[in-house]
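For this depiction, one protein chain was excluded, whereas all remaining protein chains were kept in their positions.
A, B and C label the chains in the order they appear, each numbered from 1.
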């Protein structure tokens, strides 16, 4: 069966490069379009893009000619790595034109009819897609993945929320420099330093994303979960991997063993479906007293950079328990999150007949 | 008037060197004895000590011969930079022999009759000294300063506690590598990394030190303050300066302005007495959105490394308010803390007649 | 006697801030004008400048209104921290208008009639000033200081060149991130990395600056010194302080002791004149086996950041000797270099009568 054609919007930037990298050798997808700003359009990818990831730029894309960010290219899915300044409108144009947009931008995350999606957490929110298409009269649609620091917080909490009901969350993040893109954080600002401020980040974590992600689809829309979150967000001199100190209170206080068990038993839909980019397991619980650590654990698991690693579970004097959570910010927290969303769409038949067959073969394999 | 003779226990280590550095040119104190382990005793300081601080080893101490850590040297105060493995007993021997011991070690911090002291916070706890001497039949006595991360947390909270009554505190620390001494943290462990574990640190911050420091002396002992603290302690790749994300709930919820006012009005005894190492003010409130930062602010204020810098005050969704606190860990958080304690002892007459006069001249100046 | 009025061109940038910082409390100079690009002109300095140095922006300049970079302001000297894109022309306009321009920009460094100056090394090149004024019909004039890495290389070599005649130099630099300005080097590029390329740097060190600096003024112009230099320039993750590995061959091979002696005996004009920013001594020879080191030694000496520190002198299998040299790149290597040049101009009477008197009083003091 031939692969599904995909494009990347904003292909020359930091997240765009990750999309390109992660799509190499993908069993279901092949890149047929790279799109970027006018300045890059018309150039070869190798000339327009300052490849920033370890390893060389993949051969398959070096000679591709970059196109402008407007509907037209021959592909079914577009992955959006656009900056929020331009993402909003461009993504709408693509969806209106019939494309499936899997976006890492924040612009549409909080729209009532757009799924904010972590495949392990809220696959039932895909039901918003039909509502979205109907509302907007589009033949295509938009799905989004959450912010990098929210992703791993909610991933770690989800199995606990299902069993014990999360009520209150304290979280302090120690976020890697790659989260700010390239050139992003000046070395003058971060060498031998911590910056206790990341614009807009605390708002996303406190009020917007966890509540929607853990909310319930009631047939019409998503009823936000009733969870109070307090977040302090900090930038630290690590390259990749957001580390988060989390304290949590539940509806019903579980034992410490029950929490560990909930993490260990966790086998959500994405893992059952054996989506190609779904790590097995989704959550890794590390018992060692000083783990997880960004450098040692950000690539842990079967699909490097896609798992959430938790550890240091212990009682909390104020709330019920505290623990550390860690995850890769530019893989699962950005491009990889969108990619897994696309895989879920395929597996759940949101790309038509072809998608159903691909999904099936994956489940059998 | 001649200066008060002081000695340093553990003079060759990281904290010992800070004592030596900070005592250079001190208006009240002069070093007359450097003491260290058997291995170093008998050697010149310049030969036994691998000077690790910026700038050269002070001329005045280079040729001093290191003595063993036992009572005998001609000095009135001994500053203890001993490791906890040996501090406990040695400090007792010195106190029994009539010395005033100002210790940075943790061994006696939690003894009922030993003051755990921040001069700005709980000078009235000095009353424990007479009880201690009576209890133990000593002619000298021991005072201690708290752990580096507790110091700045409690310093920031004290003016708020006095006015609004602190009830609950959630704190996540991002601590500098110098807090682990030398050689301390391996570069292999911390480059491009964060270590979410510091042995014993969370226990000190949660259960032991803040409650004693903010406790009330009732004539017999210290009644611990009824404050619940939840602490996550992390090591980050900064050289100096512990940064702390703090959320706090009060007996009575103040306005944000009242909190700022409390910090700005803060003028405790140490500052009123104009102790030589007391920064003016003790707490610096920085309004900038991305401050305090370790590299930029750890030396802020009139006595570099002695102030606590706070900022980013804002409402907290779970408790009342949240803010960031920063302070130098090896200056105020260690050697400087002990030194300021000694200055308070002098000013309050705990070193006899000479001390009273020195204090007076300082207040006039 | 009233101070000499000075202005700073490009006052809001990284080097401009250093000028502002170093001019605070200067015994001879006072800032009367801050100039920057159109975008900043008309704003208060505190509003237009993101202060990037440790410590707060000096009170004295906070409220000053930034002016445009054109002749007019009431001052005698202008220090130029302009980028090379604009420095060339603007500096000429100021010189033509009668100002004394002390520039850190590279534009005029290699002009035949413009002194490229290190006060310790080639004060006799000041004779070019009269030639320059005559050539160009200017009432003012331009002097320049060399590139940061050249400065400390040539400073270390000068006393050796005078005695033994430097013929060949091999140098590999390990340069700090601050050398690239702000925001300068992206943290994504330098964390856990070394970049073996700095645009234009090797050319300056190999062909242009050392030969002019060590050249001889023959009454008409500077005859470049006949020295062959091979330079590899690298960016390393240190904040401040350029470290250089140097191998050198002389006309006549001295003994190792003679080299040390040449450094120790070094007492050039700037030091004899006791210029306010001249460190005493200019060169610090450190015997320790693992020194100089950027973090420990970049601020060594009597005027922090102005000295050159050398060490690890030992025989070289290919040339005669090898050693390490270190110096602060944004102090002596940039703003401090220009400032010392200005002090030399004053002391040598290049600012008229006032200057002579100031110089004299300095020499007496």
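The rule is short, and it goes like this: a contact is a pair of C-beta atoms (placed from the backbone, for glycine too) under 8 Å apart; a residue touches a chain by one contact, two chains touch by 3 or more.
Fair warning: this is a prediction, and the values are worked out from it, not measured in the lab.
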Field: Shown chains touched by the chain that is not drawn here
entry: A, B, C
Contact with the hidden chain (one of C:90, C:174 or C:222): C:174
Task: Have a look at B:137, B:183 or B:219 and name the one touching the chain we're not showing.
output: B:183
Statement: By the document's definition of touch, the residue of C:30, C:93, C:111 or C:316 touching the omitted chain is C:316
Message: Using the touch definition from the top, which of B:26, B:239 or B:267 touches the missing chain?
response: B:239
Message: Which parts of subunit A face the unshown chain closely enough to count as touching?
response: 54-56, 191-192, 295-296, 299-300
Hidden partner interface residues of subunit B, rising order: 14, 52, 177-178, 182-192, 237, 239
Field: On subunit C, residues whose C-beta touches the chain left out of the figure
entry: 168, 170, 172, 174, 191-197, 206, 228-230, 232, 234, 236-239, 243, 245, 247, 289-296, 311-312, 316-319, 322, 324
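FYI, only the chains that are shown with their structure count from here on.
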- request: Can you give the shortest number of steps from subunit A to subunit C, where adjacent chains in the path must touch?
  value: 1
- prompt: In terms of residue numbering, is the interface formed by subunit A and subunit B classified as same (over half shared) or different (under half shared)?
  reply: same
- line: dist(centroid_CA(subunit A), centroid_CA(subunit C)) in Å evaluates to 49
Task: Averaged over CA atoms, how far is the centre of subunit B from the centre of subunit C? Could you give it in whole Å?
output: 41
Task: Between subunit A and subunit B, tell me the centre distance in angstrom, where each centre is the average of that chain's C-alpha atoms.
output: 44
Query: Where in subunit C do residues touch two or more other chains at once?
result: 191-192
